[in-house]
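And then chain A:
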Amino acid sequence: AEPVKIGIVMSYSGWFQPIDASTINGAMLAIKEINAKGGVLGSQIEVAKFDNKSEPPLGADGALDVIGKGAKAILFPSDFDFGAPGAFVAQQNNVISFSGASDPKFGATGIGPYAYSISTASQAQGAMLAEWAYETKGWKTAYILLDNTIAYTKSLCGSFGKRWKELGGDASLVGDDTFLNSDPSIAAQVSRINGLATKPDVIMLCSYAPGGPSAIRQLRAAGLDQPVMTGESMDGDYWAGTVPGLSNFYALNFGSFYSDDTDAEMADFFKRYEVEYGQRSDASYSLRGYSMIQAWAKAAEKAGSFDADKVGPVLDSFKDEALVVGPTTFTPELHIQTTRPMTIVQSQDGKFSFVTKISAKTVHLD
Partner candidate 1 sequence: MLAVEDLKVRYGQINALNGASIDVGQGEVVAIVGPNGAGKSSLLGAIAGIVKPAGGRIDFDGENTIGQPLERTVRRGIALVPEGRHVFSGLTVLENLKLGATIRSSAAEIDADIQSYFEIFPILSERRHEAAGRLSGGEQQMLVIARALLSNPKLLMLDEPSLGLAPKITDRIYEIIEEIRGRGVTVLVVEQNAGRALKAADRTYVLNGGVVRLSGPSSELENHNDFEAAYFGLSKRKDP
Partner candidate 2 sequence: MELCASDITVRFAGVKAIESVSVALGRGEILGLIGPNGAGKTTMVNVLSGFQRPHIGKVAIDGAGTQGRSEPWFARNGVVRTFQAVRLFRGLTVSENIEAALSSLSISRLSARRRAAELLDYMGIGGKAGLAGGALNYGDERRVGIARALALSPKFLLLDEPAAGMNIGEAEDLSRLIQQIRRDFSCGVLLIEHNMALVMNTCERLHVMASGKTIATGTPDEVVANQHFKSAYLGSEAA
Partner candidate 3 sequence: MTIVTSSIAEAAPTGSGSHTMLRDIIGRSATLFILAGAVLLIVLAAHLGDIVLQRRVIFCLVNLVAVVGLYIFMGNSGVLNFSSVGFMAIGAYTSALLTMMPGMKATFLPDLPAWLAAAEISPLAGAFAAGGMAALVALVVGWPLMRLSGIGAGIATLSLLIICYIVLGNWNSVTGGQQSLMGLKAYVGLWTSGLWAIAAITIAFIYQETRFAIALRASREDEVAARASGIHIVRERLIAFVLGAFVAGVGGALFGHFLGTLRVENFYFDPTFLFISMLVVGGMRSLTGAVAGTVLISLLTEILRLLEVGIPLPGTGLTLAAASGLGDVALAAVMLLIILFRPQGITGGREAIEFFRRKNGN
């Protein structure tokens, strides 16, 4: 049969490149494996790539470019703002788009019925961290330190705070503060925590590299040794050198790539990845890339067609579909995960390791 085209419109260069890199690698691995097994509906998958140079406006051009080349589905950067301009174009042209965005708007409500996020909603991430910290770890007071630079972190800390107060009451949140990722120093914010009469049991940090790790460094330098929790935006350990000997740190990941994940599928995926690329995956985002292709291929097989109006409904009917990133469910209304388990990864004495898998019980999506 004719080969089928998948578009990849992501950041092959520029600021966003390191973040997209492992997603792209995961996707390329999936394509390679699927092709080796005979392709999708007998067609080999070919890739039409477009470098958005880390500039969101180029995403729309990229979408048009790969659609012009016949792409049946397009992968966009794992960030709503980066992915949306292109996904809109894909939607208008009746092409399925995938992203790892953690904003539910990357889906039917925001972009349109053909946009899917393989990720877990940031609201769910905040809720599950709150539940785990309060119920499993037994921490009773929390402090929120929010990096006010991007929408994801705002939403993460927002949902965390809401869920935390539901669990422990208003008083359990002993304070909150904001900073900007680019702030050269957060001395004032650190001093504010240090000045609290009773120190919090846990600090919820919603940020990303480099500002996030640097914030932890400054907290630790000021003698604040409380547990620090973060969402998946601080996935990976490439930044860990920022805080040498980091302890008491807990981050939400899609899976643990430190060869200790309890999920055999994932563990095996990370092994295959290492074989393929000659190095360990540097973030669990590779799971997302792989799963996007996996989801689309499965849906296309089931639909017996590459057309969006056939593939879409099949995706919408996914109920705990087994993807490497975890059991995945889409409904016609919601194209993002809320209850799928995620992995807590910790760092003690500078060593990262698997802790547990958790999922959210109560999620407020608004």
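If you want to know what made the cut, all candidates are chains of the complex that A comes from, given by their letters.
The definition used in the following text is that a residue touches a chain if its C-beta (ideal position, glycine included) is under 8 Å from a C-beta of that chain, and two chains touch if they have at least 3 such contacts; residues count from 1.
Just so you know, these numbers come straight off a predicted model, no measurement behind them.
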From 1, 2 or 3, the one in contact with chain A within this complex: 3
Using the touch definition from the top, list the residues of chain A that touch candidate 3 in their complex. 12-14, 17, 50-51, 53, 56-57, 60-61, 64-65, 68, 80-81, 84-85, 88, 103, 105, 109-111, 148-151, 154
